[in-house]
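Left out: one protein chain. Kept in place: all the others.
By letter and in written order, the chains are A, B and C; residue numbering begins at 1 in each of them.
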């Protein structure tokens, strides 16, 4: 599944594989041509991916084959004991969580689940969590606090579910409560934006001591489409909105919102999921080691300072 | 509305009022007869009410004209700011609560509401609360803890609502959570059983530093009818069950479950609601004054000790 | 009432239009003087029209006791944002000129019936009361100020949500303000949230929902997602009362609905229970 801007690469790839087939059958060798094309592929690749527009990055962040939470768990955790339920209403599948052993560290993993197959997607509501999802997440975070387990929160959601039931059962309240109570968690909280960081639905599990972000992930106050339809009165202006909102990892690092960019394989995490997952593990463990040395009070103050300085007004500016 | 065992009294009362009517019309005076009947009424009254059976007490505890929570609030509180909602699902009317000024003491009042009119009864589900009722109560108790307000909890319920929705939304969880979290409240908790103390639905707001009880209230692990139909396999044996369960204030005081019996007017609180309400206010204030002097830690330990000694096993016994 | 604007423009021969106003809800024609006397609440349908932050402050704070706090904070333009209608900078400048405010919230302290309180009052006229860096900063600084003095903190919300023009920094104000509220809770400093029309999006999903008690004005629109978005998502029409204050009361998120004219007295009563003891 090539994205629009990947079409030139796809063409070269197709020609290479055609020549390789011919190579097997015919007497003449196409080795030289193949080598040339492969060089061209590498340089074109570099050119295409090194100057992705924000909108193209959005496409990669939403790519159907991009690794999802279950892939990170499978790749990084030798054990995952999924826990269920908000103790109040249900067990939303838009956010899942449980005890996990991540590269030998016992942690509480929580995160958005998007689902891969159609059934999974429907079950997970495409990663759009309901209030019970946010409440389950908070319950598990309180449990982590009791057990003194660090929390690793994976963000990948188009946004919190905008449905009648979700409103009636307090989507706003659930997110607000998480923001409030996460700020007082006495354990390390590491947030990783792996794909889409969609607005309130993202930050609802996003109050971390550190916030990491994959290099092709995006994190935004509103979806580019939503922004375009409001400010441009034209949903098709999403590319412009994506650029204006500065939602890529580079921009967010510049704005001081994220602490580290986790590099993805060229072309995006979906082109080599294992490599992306391993890099993510490396980054998590690095910060985990550091944060584990902090006292509960220090962790709470550290998190408070981190967020209270975002948008701190400097009168001289 | 006379109860069965009140029929003899009703007869005397009727004859007195007949004679009084005749007195007005006729030339002859019935004053002597009236005086005699009034003496008889007093002595019969005393006889009837001084040896009420437990089952007769149940009738009084459930009497349609018995004062309800709203009457206590109206009689004792110069201000009641009702607060609503469990912040999760709804605003059950089986339990209500809010800030109140009770005889000059600022407190948080919570309690079961049964309703007087048919509409009120239906709205309050006859005092059978749902999980949102218990969760609202707990929310208000946590608010009282933040504001350092004593809590006064009025119990009057046939039991927690046994419905499909109530089960689905965690009737058991809601009551269990209240029992757990009430034990740690850093403020005085005064519980008053004013009418029916029906099982888990009662104790769900009943973990107090002191538990007071009106003299004709009952408090039981199961309704007499329920007990009779299980242990006697015959619901009509409720009077026997009521006696066996020892659910009256006297019996509960003997068992060390309640701290004080609040005397009711002869014949029951409904015969002179104001007197009953005033006595209740006196008792609450007396204990409030005492408990307000205790530190948060002392209050928590005091409550823990109170409940942990109930059913303490003495091997020598 | 001290706060209503004198209709200074009235000249002899003023047209009928100058004397009457139309209720935005029921379309009834109300004599302007009555409209102002009723605090911009429709006497026919009880519609509570949006009012400015200074009008609201004057309704609540004892005369002569208000001190603005964090008043130096104004909008930032971290993204150098520009959309179809031009640069955000110009839009913000226009909002400032129109309202005389520097941000979408007025913050300060004063006395409410003699009780010292810290207060943040949002103003919908300023870019739809949107939550941006300056808004979040002002609310956070004022909450911290309240914490230091142990003054009760009251926020009047009126907001369409996070301000897109400041991007992710606006979103982060949700977490920033909630962390400040969490600190008030830790210190047992009362925090009352009043939700007025409209309180939606990132404001409803942060500090506005986190009051010790949440109060709303009658019929205020309160919700997370927009009505249109929800209808498109669920492919059905929403009930009429959906996302009203009354709906939220019924669903357990609001403690009480208080009319504008009763607000000061109600808050004063509530604050008695939150007094330090």
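Operating definition for what follows: contacts are C-beta pairs under 8 Å (C-beta built on N, C-alpha and C of every residue); 3 or more make two chains touch, one makes a residue touch a chain.
This structure is a prediction, so every number in the text was calculated from the model and none was measured.
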item: Neighbouring shown chains of the undisplayed chain, as defined at the top; value: A, B
item: Residue of A:9, A:34, A:58 or A:88 in touch with the missing chain, whole complex considered; value: A:88
item: Which of B:71, B:173 or B:260 contacts the chain that the document leaves out; value: B:173
item: On subunit B, residues whose C-beta touches the chain left out of the figure; value: 160-164, 166-173, 175-177, 179-184, 199-200, 202-204, 206-207, 219-222, 227, 230-234, 237, 240-241, 244-247, 252, 255, 257, 303-304, 307-308, 310-313, 315, 317
item: For subunit A, the residues touching the chain missing from this view; value: 79, 81-91, 99, 101, 106, 132, 136, 143, 146-149
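Simple rule for what comes next: only the chains that are shown with their structure count from here on.
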item: Central chain (by mean CA position); value: C
item: Chain located farthest away, centre of subunit C as origin (C-alpha); value: B
item: Length of the line joining the C-alpha centres of subunit A and subunit B, rounded to whole Å; value: 55
item: Separation of mean Cα positions, subunit C and subunit B [Å, integer]; value: 43
item: Centroid spacing, where centroids are CA-atom means, of subunit A and subunit C in whole angstrom; value: 34
item: In subunit C, residues with contacts to at least two other chains; value: 185, 251-253
item: Residue list for subunit B, restricted to those that touch at least two other chains; value: 87-89
